[in-house]
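Comments concern the structure below.
Other chains of the complex are left out, but the ones given are in their true place.
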């Protein structure tokens, strides 16, 4: 479990009593008790509150907060508070301010506003954390430490430019290697001195966020920026761990957030903690994928749902209320995917500034007689009842989808063939095909051991990192099934094309050669014609976006294009390689195709879901100590009856015995414990 | 009347003879005479023409202009010319240049280009006006003084930043108060020194014009910017009045122009003067509302239509010609709403630069044989005939709509619930419902005495200023009818939420509690279901945008939502409070609903229009000395027959006796004088 201090699903959220007075805080305590809140995060944005100049620290307010919480038996996560620097610091040490992508130097304002390579930021952040650790290291209420908050964004200032050169020197050692890696003989970009290198932004190589004239430079800057923030994170992490090696230290991250390569960050997080803010139109499968991606960062260890809104957000264009039951449903969805906490942003609404219309456990009206509070309190009670039953249980998957930040960056920096290619969307299309059939998936990195999986899917594996092709060949030759798509195997880690024919290093295992890549506007479709029925896979489907013109070099052609001058050329191939198979989908296929393909693969490899469910009903499982917890999540606004053949157990939420079928109300949930 | 110097509707417009030569000016005089032009504004953009360096002023050209006009018996409004600084000044005194919202310092160019807090701008503007006053104070042709021109825009320079701090110090006295007002404990924004405060723009708190991270700061900056321009205006105003206390001093303003709080400006304008530029798709009701808003700035005193185009504009995407008759129609529409002038921009088209394709009384062809000139001349003759008949007559309204600039700013700075909420649109929806039923409306400020009105409508009264809730309670308890809408009563003057439940200070008078506010994209509609017919109000209507989830606390529920999880909850309530009633409309209702609601209220309170008219025909009245002037304005391109029961009088434009009915040609007008 996350911590023995709370041997149950941890319940609570962000708490900013510095915005109110003591009287209000005591009222909060009363209401927290009613809702079975047992944990809050504090001090998240309170740097300026505690430090008014270089030398003066005043934590009396925080002492009072933590002591009051302690008196009410509520544990705390102490935020290090460094996600927004104080105004006085910005004024005295302007190097702390970021410079934007368009080259404009910022002034004081907002949050997540510090340059990660500012010497003053690093110095004062470190000093501040030192004070906090010194003061609260032995406090019995402290359950964890939360570094900063939603690290993110990027900076393009002169300090970053200097540090970028240092980072490059360390990486490439010589300018010759760098010139080669970036292919600078193109457009006469040869660098003869490290100091000639400038940050890639709208003033230099970019003419859009994704549009760059030198992919290699931009890619390295994306890595450098992620590393720079991580360096700041590590400074705080090391500071805390050096004093309290056994403390739990984390930071709240943001799912598929492009600027930060969380797969590199994870080892500096003792537990993965993430903030889940689906928009009103976010598919539930996307939320599920995000949970799985976060779970995958630490090889399936239970994670923390660190933030979600109890009701509505404020920063969307249209901030719909969560419909009755949805907060509970989505809380359990997190749990179903591996979370051992249910936490909110925020406990009480602010009175002023930009988040005052963000939902909170305690609304502006200030009392508990609200729909939102009632739902929170009811869930709180359920979580008390669940006790430690689910804690530390694990998800088991036989299918892995590869997700790689470097590949994401590189794919979307590409100039051509198609501006509409979005890495996460292509990954999600595949994820969704499994999700709709209730087949559990792990989202894995390129470092993950593949041998544990029956099927590994790597959509748009444009960049093949050193050794990864070997890893896949090994996996397949040992009996694994590998599936990849169009625009894969194109470049190496420097975004240099692997010469000799696409899909480059994957050509061998796939048994194909992709001669050309056609790109058409998304509304232009081609057909996928199945030559010989494979399970459900039959007839015709549609595809669009990119169209690889491939030749089989040993692979079996299972489907061909139905139109255009490449009509009859392969669009789906399967290559037998050693004991395994390697599949290739040469275009962006429609959802029906992916469903039928997944269903065929599942049948062939025997990883079909045991339980099928009506559309909109999600089924997932966690395992622990020989027990299986089956989650049935009804994402629809109608009650459903779900057949669960061979399932026989107790619905932990109703305490009722469940056998073979279960009724779930609109937006309802069942968690069935079976041996 | 505006001035005894012209005891009739003043007729003429902007005149820039400095762009041509004397010969052309004499030709202008000939044509002005033909069109009965009796007034022109001069020197509007001629600062550089008259002053070539710090010490050299040369007004001989202006002497000649004014003398020539005098010889032809044309009165003048002297522009102070400070709306565009000379190029030499920008070069020598760069502090005069503005800095943009994105932080970029401007160079010389355009107009309305001076920083309002530039010491050099204020110094040289003041000196220039002093010279003008000194020279022309006794000239018999001078009818009024026109300060600058269409004050507007904003500046974000270092001087503004410094002055902003001074302004804040004066307002808040202590940083403690400021920190509280802005809720700076949110996101660690506590200020420990005034100098830590920076201007809120794209480099600090903003990420869009409406999107700010600190509403309190942005709101104060909007006020400060409006005040800064007003300060410049006052410097000139005081300069002129100190020498000529009886002179008429004004500036031409722009209707519902967001950056400037004209309700604060009005007291430094001896007469309201405004520029009316409806676009091709502007509803006539919007123009009507704008006239009423302008009239309301000085409690209904007659105002000046200072600018309109005789034919087309140049700065719209598609600059349609005013169809034959439309210039006359819209001129009378201004008069119908309280204008005692009909003035144009401009008298003669420029030969070069960006306004050369803007319509003018004298077109590029240069002679009078044009459609445009003929229409101008015909109207000129009518205005001579009308003499002083209409001058000083007043509009009488029993209905007031509250319009408040602070509220406008605050509503649209809000982060959530809906990005589509536009204050002026919501106000206009209500205005239009009255307009379509020919019910006269006053557009009033929160300072206006309400006791004179039967009905006060305050759409989206998000911000309730100190004392305003009391004022409304008083008004209602004394028998008044008050109506407000969703997203009202939310914050105080600092944009701090009024805690304890929405609609805050209005909760008492409205007898409701709004627990939650749902926000959906505009295309998503709910239903308003009328429980019991009230006049025309019956059956179902639709609503969208925001949906207050309200509970009655005494108010009568007249309609409920027809859909979604709040189906059955109140959407229209009426609370009896003292001798009066307070209505609440909990969502953005469709036009039909508002029509029927207005018609019900009008019937109940007895303020229905006496005359009804076909769609597109506007009816309005002005009163004077026991006489009523009934305006019938046909905004359609078909002739109409309008029944005007009980009306019996003379059509001032045709001199015909009118009784019970009147025929109006396409785009035609009748003004019927009755005792």
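A and B are the chain letters, set down in written order, and residue numbers restart from 1 in every chain.
Quick note on the criterion: a residue touches a chain if its C-beta (ideal position, glycine included) is under 8 Å from a C-beta of that chain, and two chains touch if they have at least 3 such contacts.
This is a predicted model, so every value here is computed, not measured.
Student: Of the identical chains, 2 are shown. What's the total across the complete complex as given in this file?
Tutor: If we count every copy in the full complex rather than just the 2 shown, we get 3.
In this section, only the chains that are shown with their structure count from here on.
Student: With centres defined as the mean C-alpha position, give me the subunit A-subunit B separation in Å.
Tutor: Distance between chain centres: 49 Å.
Student: Note which residues of subunit B are touching subunit A in the complex, please.
Tutor: Residue positions touching the partner: 102-103, 181-193, 195-200, 202-207, 212-216, 414-420, 494-497, 499-502, 513, 515-521, 549, 565.
Student: In their complex, what parts of subunit A are in touch with subunit B?
Tutor: 16, 18-19, 45-49, 52-53, 81, 84-88, 90-91, 104-111, 280, 311-321, 323-324, 349-358, 363-366, 370-372
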